[in-house]
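Accompanying notes for the structure given below.
Heads up, this is only part of the complex; the chains shown haven't been moved.
Per-chain numbering from 1; labels A, B and C assigned in written order.
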Amino acid sequence: ACGSGGTPAATSANGTTTVNLSEAVHNLGYIDLYVAQHEGYFTQQGITLNLSAAGGDSQAFAAVLGGSAQFALGDATLAEISREKGGDGLVLAELVSRAQYFAVSKKISTPFTDPKQFAGLTFVTSPPPNTNHSVLTNSIVQAGLDPTKDVHITTVSPGTEIGPVLAGQADVAVAYEPNVDMAVVQDGAHVLYSWADAIGEFTNTGLQARESYVRAHPDVAQKIVTALQMGAQHVYQDPDDAKAIARTEFPNLPPQVVDAAIQRQIDNHIPAESTVVSQQGWSTLMNLGRQLGNCSCNVPFDQIIDNSFAQHASATVQGQ
Amino acid sequence: MSATVTTTVALNDVTVRFGDYTAVEGVSFEVPAGSFVSIVGPSGCGKSTLLNLVAGLGEPASGSVHNAVLAEGRRIGYMFQRDLLLDWRTVTQNVALGLEAQGAPRREARARAGELLPTYGLAGFEAFYPCQLSGGMRQRAAFARTMSIEPALLLLDEPFSALDYQTKLKLEAELLLGFRRSGGTAVLVTHDIDEAVAVSDVVLVMSGRPGRVAAVHEVPFAATGLAPVEVRKIDGFGHHVRAIWQEIES
Amino acid sequence: MTADQELSRAAAPELPAAPRPAGRQDAAGRRHRSLWVAIVLDVVLLAIGLASWQFAVDAGSVSPLLYGSPELIWQTVVRGLGSGAMLHDAATTAVEALCGFVIGNVIGAAVGVGLWCSRLVEQMLRPAIALLGATPIAALAPIVIVWAGTGVSSKVVMSAASVVVTALVLAFDGARGTDPLQIRMLRSMGAPTRRVFRLLVLPSSLTNICGGLRLTAGLALIGAIIGEFISSDSGLGHAILIAGSLYDVPTVLANLIVVGLLSLVLLAAVGRLERVILRWRFLAMAGR
């Protein structure tokens, strides 16, 4: 509705294109991206990547809307919301394919087998509409419990969920990496539940852009997605290298935490193995959004998702 | 009010109130152009209040105030009872303020101020800030600032109260011989009857609570053009001073 | 109103003070009239602004997705008031901010004025104060959550923390600005430090302390809202956080307007308090 597709990416003299990518958080969940960066896949594609961290999903997407970034990495629901309000958000690829959340506790050590066991406990999570909040409430509702009565939910800023649990102020944190393994490795906490397992395929994080931009610069979009696809495959092919890259990317984290976290993510199929957005994963996301009232979530799959780049990428990369 | 001499300031049956408190009641007087009028009276009788009225800084509850100089937009030099020096300006800069206020270029104003300082006994203190001056020096700086603009009407509120006798005589002479000859008009508030008799044509004696005009006393000495120190030696001087004393005490 | 007429303002009081020349009541009247003129002008300008915004949105030249629109904001407000949610949020935030405001100012003013008593302690605390004054509390989220918990008290703590440095610095400036001659006078009359403090330093700091109250009203609200960003289950900051992450600009703006209204109310209350505490000052401005 407003203007063209943002600032066109600059092409420099030596033929490389400079692309601004805004990531919602700088987090182990995006290991595919960092591997692609460190392995030089973007450079191979002729892309100079400017990565900037935003303070959240909507800020990352706002950077795309405002034109200061061409691509955003974050909760793909934002693209959906923009569509519903007359915008032209588009999802090009999937980067996190599972709900990357785990129930972590200090007091309790027996794993949950059924969300019914959540009754009576105090949970810490990020505020809505963060996905860890969504999956928690969804599980509670699915289990036939009342999220306002049967459990107590405390919301804190993203990344700090384990704090109250380790400090003994709450029972269970709905946390993600590296916090999960920080708590486990450094403080002897227990992982009681994995939403990655429970939910299955889930488009947790997507690469988003404005459709107008993508139509104007399909080549750039293709290069970005290809690089990401290469990264995704490399993570699963060489987990040790992924761990090494993660350790350099997050030098301030204890190495054993980083290793454990990457291992747990790979074990749970959290980083996308293929950047193609799965129908199943997307509809799970949309169902969740609809239930929680975050969006009406009725834009048809093929209008909001453009899998052509990802499909081309996985085909070519596989062929290498 | 004669037909040939114009009136510079005229107050007519003026009353001033501050809330419930009546500071001045039913005061009338005139200041003919070119003349000096002194106001004497007990502390708190409303002298400063009257000066404020004349300067147009306040309105009477009743009665009328006429100020020809103000009406014509000509310069007034008002020296308040407080010295009102600007703390961040040196002596020279403070004296130059008057000229700067009138739009003189800063350089010229300060040069002129520098020339004036010796007259006021402030030579050597050009670069002192007000906080480094003695009480009397502050008063002299304020006086110099007031005189520097060569006003058509001068309003002086106890301009020499913090000065020793010698310095006071010197500045009185400056005031009389310089300013009066230039044809200026002045209203002077003072507690020093000798001073009032020496420098003015008319002495207005006020009584207090509320302030009223108790007597109007005409004095011949200022018109002689003699220096105030000489005037004080004239035979009739003591007579006038005593006459005013009696008016005050009655 | 010409600039020359305007000038009388500076010499004139904020509030009509008791004793002043009767003739000046005109001036008070003029001031009062100018307030009304200002309000009317504000309303008119606001209306024009909103109308052109809405017009631009309707004409498609401004994206309501990116910037919201008056209509959408208005709908949000109506919905929020209708459901009572907005009032509840406003009440939550108001209570948090008010507590933070009071606590922060009391501590800040007490410490700030108190520092006058000891140069050594002041010099020792100076770096700590500078550090605290430059700490974005939001950055301390992980620690704050563990220390202060996630309840109302944590927002009060953060609101107070946003307020305390400004209040402290102003109060200390006020105390330090006490006329040194007046201090000497009291000493020469035999007042020990304690009494110099009570009789002179404290009252002469009040002007600055009141200035601190005015400056920190907004900061207290911001602190409470940042606190709600860190952890909350209700409050305007909570509403803003959720709307922000859903890219719901109208709701963000609607709640910010409520925050603004709260600050106006708080400022009005501070103004009233100031007139009581600094009665003599308003008299002085009214006087010659």
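Note that contacts are C-beta pairs under 8 Å (C-beta built on N, C-alpha and C of every residue); 3 or more make two chains touch, one makes a residue touch a chain.
Bear in mind that the values here come from a model prediction, so they are computed numbers and not experimental data.
Summed over the entire structure file, the copies of each protein chain kind amount to A x1, B x2, C x2.
Note that only the chains that are shown with their structure count from here on.
Under the contact definition, chain B and chain C share no contacting chain.
Taking the mean of all protein Cα atoms as the centre, the chain whose own Cα mean lies nearest is C.
Computed from the mean C-alpha positions, the centre of chain B lies at a distance of 47 Å from the centre of chain C.
Here the spacing of chain A and chain C, counted between their Cα centres, is 40 Å. Rounded to a whole number, the gap between the C-alpha centres of chain A and chain B is 83 angstrom. Listed for chain B are no residues, as none touches two or more other chains. Multi-chain contact residues of chain A (touching two or more other chains): none found. Residues of chain A touching chain C in their complex: 1-2, 56-58, 61-62, 65-66, 78, 81-82, 85-87, 124, 127-130, 153-157, 159-160, 163-164, 166-167, 169, 294-295. Across the complex, chain A is touched by residues 60, 62-66, 141-142, 145-146, 149-150, 229-233, 238, 241-242, 244-247 of chain C.
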